[in-house]
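Got a structure for you, questions after.
Missing here: one protein chain of the complex. Every other protein chain is in place.
Chain IDs A and B follow the sequence of writing; residue 1 opens each chain.
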Amino acid sequence: MVVFDKPHSLIDVPLHYCPGCTHGIVHRLVAEAIDELGIEGKAIGIAPVGCSVMAYDYFNCDMIEAAHGRAPAVATGVKRANPENIVFTYQGDGDLASIGTAETVHAAARNENITIIFINNAIYGMTGGQMAPTSLPGQVTQTSPYGRDTSLCGWPVKICEMLSQLDGPEYLERVTVNNVANVRKAKKAIKKAFQNQVEGKGFSLIEVLSACPTNWGMTPREALKWIDDNMIPYYPLGVYKDRSAAKEAAE
Amino acid sequence: MNTATILIAGFGGQGALFAGKFLAYSGLIEEKQLSWLPSYGPEMRGGTANCAVTLSDEPVGSPIVTEPNVLIAMNRPSFDKFEPAVVPDGYLFADSTLIDAESQRKDIKAFYVPATKMAADMGLTGLSNMILIGKMVKETGAVSLSDAEEAFKKFVPAKKAALIEKNIEALKAGFEY
Partner (left out) sequence: MAEKVLMKGNEAIAEAAIIAGCRHYFGYPITPQTEIAAYMAKRMPKIGGVFLQAESEIAAINMVYGCSSAGKRVMTSSSSPGISLKQEGISYLAGSDLPCLIVNAQRGGPGLGGIQPSQSDYFQATKGGGHGDYHLIVLAPASVQEMAELTIKGFELADKYCMPVMLLADGTTGQMMEPVTFDFDVKPAPEKPWATTGTKMQREHNIVNSLYLQPEKLEVTNLERYKKYETVKENEAMWEEFMTEDADVVVAAFGIAARVSQNAVIEARKQGIKAGLIRPITLWPFPETPFKKAAEHAKAFISVELSMGQMIEDVKLSVSCTKPVYFCGRVGGMIPSPAEVLSAIKKADGGDR
């Protein structure tokens, strides 16, 4: 008999996320990966500033709360201090792709042996729905009330595409969690991102296209569909870099 | 002298800081109290460079030398800038190959050494700094040169140890000038 249970590395407390938010799913996928790899005892998680700011209360491993955007630098400090630890950051789009762009790019360029889970929901959630670096052209938010005007505020930042131009990173993949099949693929990607670190391969980043029904002004179901209709066309899913695989293929 | 407050000034690349280091390490060997303070920043790249060395029998107060009792001027701008600041009864040593002026002051002891020309003539190009130091040491006794080789060894990297001999040659030439 299979009993559905919480992963051990996820603490059994109610999460504070809104109904229909996909943070809960991604938390679970991260925790399952940690459990399955048996690395909870040496895992150190870095929480960002954003909706997942209190992730330190949800994961059972040691946790550090970082300043806005600085999680990759904090993770670097932890990993360089104790390379035997498995260090991951969990960051949103404002944190990773706006205020923390430099930390993201340079951790990737150094091929820092860490794992980054990047939640891209195209909006600032915690502060109440402002335009994010990843908000789509024309997307209405609190600070782009007439739709994102690219002539005024520029174009979205495509993190996987951008980082794939660097020689540094080991693994970059974009996934989503808006249906069961996609959740399974996301799980596989996240586990690989941790496995890479265990094997000392280096920087792995998984971008997860996520839903924010509250700030998108949609029902949860509409939000999941909005990912299909609007986000995936702009942010195509797939592996953007897999150095080890490319090397094997070349050999 | 009880306390020598030495200012060495020239263009970047003339070896003002190196000459100062030699004095500082000589002072260290002779168990003097001392400080060495360089000018720093972009002006070091080909502009003016200077360093202040204080050698004393007593603890050094301020390491900053604005009124030296020994000035080594290696070019005209340094001569113009610092010659008026030398304290009465102080010493001036000027490279007369590069400085076409002499001090009008009667209250300082001025010495003019064609150090750049001497260095070139002796095949010691680039060591006019040590020629001037040689002359300065002879006139002021700020340090003794008995352990010059030891002093150089303390700060010249092993890779460049071959250059020590030439530096000592230049020191001697200055001392005997």
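The rule we apply is simple: contacts are C-beta pairs under 8 Å (C-beta built on N, C-alpha and C of every residue); 3 or more make two chains touch, one makes a residue touch a chain.
All values derive from a computational prediction rather than experimental measurement.
Which of B:Ala24, B:Leu98 or B:Ile168 touches the hidden chain is settled by the complete complex: it is B:Ala24.
In the complete assembly, the contact with the undisplayed chain comes from A:Ile46, out of A:Ile46, A:Leu96, A:Ala132 or A:Val208. Screening B:Ile64, B:Ala101 or B:Ala161 for touch with the missing chain picks out B:Ile64. Although one chain is not displayed, subunit A still touches it through residues 40-44, 46, 53-54, 56-57, 59-67, 70, 73-82, 85, 102-103, 105-106. The missing chain lies against subunit B, touching residues 21, 24-25, 28, 33-38, 40-41, 60-64, 66, 154-155.
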